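Of the protein chains in this complex, one is absent; all others appear in place.
Up next, chain A:
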Amino acid sequence: MTAKSAEAAEVGAAPGGLTRRRRRQLSLGGQYGLFAAAVVLVAVLADWETLRLNFANWDVARSLFPDVITVGLRNTAVYTAVGFGLGLGGGLLVALMRLSSVPPYRWFATAYIEVFRGLPLLLIFIFVGVGVPLAFPGANIPGGAAGQAGLALGLAATAYMAETIRAGIEAVPKGQLEAARSLGMSHSRAMRSIVIPQAFRIIIPPLTNELVLLCKDSSLVLFLGITLEQRELTKFGRDLAGEQGNTTPIIVAGICYLIITIPLSLLARRLEARQRRGQR
């Protein structure tokens, strides 16, 4: 008996005579039990029949096609693409200004990044929808809703991407620029041909994440006031849910988002893994 208690003391026995390992097993078991109980509770309490009729109504779901794809998904993709394109161009420009040796450029870039990273995207959409027409009377943002939504998304994406691109450029070893300059390339040529291509290879994963965020944020376009043909997934789902008195269109719209975002996330993860292995 004395030998046994000595052994228990050695492995860290608690009062009550349990070893540390045994206590860990009990604690993990308790956690699993709680989790299972919560799942069961939700499953039992939910009204499955009402849920099925309201959220997974097959007839309602079928009536959404093909418009949910040809209008909703398509517009979401277009707004996202325009916003990403503007954000990429703007982000590169602001990143280069941020790294410039000219102080006013740096000040502008820093101010831009701080302002547009700090504002809720909704305010930016309202600013583009209301503020720009007031500020420049008679001026139309080209591209209609796509142009407006793209501009709003692009303004915000520029701020985020500028910081990402700056980090990417700074991650390219200094020797690369030196080697390029020693071959007689001008600074801007060396940046374009040598540094920036390498920087973009480094930042492909975070840029892909930014694309996923933009895809979801494009739903804010509903604050711009858009026509039926310009509706993207969220607005489309919400409108049809109202018309049909059924929530199924929201679920279908949600699935459509996942059709875009999950492959992008997988792609980002794969690129990240490939980069960790140091391959090209």
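Going forward, a residue touches a chain if its C-beta (ideal position, glycine included) is under 8 Å from a C-beta of that chain, and two chains touch if they have at least 3 such contacts; residues count from 1.
Keep this in mind: contacts and distances are computed from a predicted model.
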Name per UniProt, for the chain absent here [options: "ABC-type polar-amino-acid transporter", "Phosphoribosylformylglycinamidine synthase subunit PurL", "Phosphate transport system permease protein" or "Sarcosine oxidase subunit alpha"]: "ABC-type polar-amino-acid transporter"
Sole residue of A:V78, A:M97, A:I194 or A:I226 that reaches the chain not shown, by the stated touch rule: A:I194
Option from A:A46, A:L183 or A:A273 whose C-beta touches the chain left out: A:L183
Chain A residues that touch the omitted chain in the full complex: 173, 175-176, 178-186, 189, 193-194, 197-198, 201, 278, 280
